[in-house]
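Removed from the display is one protein chain of the complex; every other protein chain stays in position.
Let's turn to chain A:
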Amino acid sequence: MIRFIFVQNRQGKTRLEKWYGSYGDQEKQKLKAEVHRTVASRDQKHQSNFVEFHNNRIVYRRYAGLFFCFCIDTNDNELAYLEAIHLFVEVLDAYHGNVCELDLVFNFYLVYAVLDEMILAGEIQETSRSVILSRLEHLNNLE
């Protein structure tokens, strides 16, 4: 199960945070900082996309200046979530038309809606790009 999802920039600013477990406010701040430290310091070229994080694992991928991080259980399939990140980025990209960091900042409330069409309760809900995108378009046109 996914415990949380962060999108952070290289300076460690969190642009998206989605929690699927219950965490206290202080704990959340601490985890965000810790994930950034853990992930940003890793060698992108020679190291894997997986790193141990407390009793869980972080699966992450960097797109331009943004780190997309999923925190998952140690018995989850790492590659499946690594590709889920890619799918998420593809959907965001198509939805915003070449997504950039500022899109996530100004439309933060819509990003949650996108996520809710792909992942729910910490598990993957829908994996078809076209199904997700046409659904989002439909919802966008609602009053």
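What we mean here is this: contacts are C-beta pairs under 8 Å (C-beta built on N, C-alpha and C of every residue); 3 or more make two chains touch, one makes a residue touch a chain; residues count from 1.
The definition used in the following text is that contacts and distances are computed from a predicted model.
> Of the candidate names "LANO_0H15082g1_1", "Elongin-C", "AP-2 complex subunit alpha" or "Elongator complex protein 6", which one corresponds to the UniProt protein name of the undepicted chain?
The correct option from "LANO_0H15082g1_1", "Elongin-C", "AP-2 complex subunit alpha" or "Elongator complex protein 6" is "AP-2 complex subunit alpha", the UniProt name of the unshown chain.
> Could I get the residues of chain A that touch the absent chain, sorted low to high?
Considering the whole complex, chain A reaches the absent chain at 1, 14, 17, 22, 29, 42-43, 46-52, 54-56, 73-80, 82-84, 86-87, 105-106, 108-109, 112-113, 116, 120-131, 135, 138-139, 142-143.
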